[in-house]
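Some chains have been omitted; the remaining ones sit where they do in the full complex.
In order of appearance the chains are A and B, and numbering begins at 1 in each one.
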Amino acid sequence: MNDIQERVAGSFKSQGMMATLGAQLVSVADGEVRIALPFSAKLSQQHGYVHAGAITSIVDTACGYAALTKAPPDCEVVTAEFKINLMRPAIGERFLAIGRVVSSGKLLTVCTGEVQAFSGTECKVVAVMQATIVNVRP
Amino acid sequence: MNDIQERVAGSFKSQGMMATLGAQLVSVADGEVRIALPFSAKLSQQHGYVHAGAITSIVDTACGYAALTKAPPDCEVVTAEFKINLMRPAIGERFLAIGRVVSSGKLLTVCTGEVQAFSGTECKVVAVMQATIVNVRP
């Protein structure tokens, strides 16, 4: 595990929210981070599907950490804003959020993200995100 | 409690996600819904503040139910997309999400939302949202 992978893994573990959702860090590559979320009834919305807020939480987090892999070593990152399209109901046994860096500057990083839903052998993209992340010196 | 208030209250109670977050339905008026969220360490991100995903979950839900108050009685609503600006760290003892209808058509409703953070006697807006919600006939 290299430095940035260790840093992301440590930060991920410290997030109460990720544990509460049951989310798992899957992989950390340069400019791309993946987070998995198994279905749980405790994440449901009124129709029994996974709540948009849970889907958003994992893809926002994946985008943030993807941005961190491109940030200067002395920087932390903060999500300034994002936009998400929820294209289909989040039905599935397991969800995979992928955050990818599109452009990284000194100050701002732009990421795109998607969430895939897995049901049996089927995989469908249920959401796409576009996010702006800021490098901050702590 | 009128019909729409009852319908929103029932739907809210059926959401596993709202219970998991510890969110509470505060009020349902025509075109405006409020949801409260007490601080909890189980919702934290890596710096100990409330995770953007939790903040997003309550304001998205408030916008969705605000849209429902304007939907035809035989319709349900689904969030098509939203955009959120996270203007400050979500620091506070309690958070209040307000969703408001800006425009409602036969098919699409546009809402704005905000999240206020309360610390002692202080109140700050930490996030603003703009959302598009679709009326669907079940």
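In the analysis below, a contact is a pair of C-beta atoms (placed from the backbone, for glycine too) under 8 Å apart; a residue touches a chain by one contact, two chains touch by 3 or more.
Only a predicted model underlies this, so the values are computations on that prediction, with no experimental measurement involved.
Colleague: Starting from the 2 chains in place, I would like the total count of identical chains in the complete complex.
Modeller: All together, the file's complex is an assembly of 4 copies.
Criterion: only the chains that are shown with their structure count from here on.
Colleague: Measuring from the mean C-alpha position of subunit A to the mean C-alpha position of subunit B, what distance in angstrom results?
Modeller: Chain centroid spacing, subunit A to subunit B, equals 21 Å.
Colleague: With touch defined as at the start, can you tell me which subunit A residues reach subunit B in the complex?
Modeller: 11-12, 14-17, 19-21, 40-46, 50-54, 56-58, 60-61, 78-86, 89
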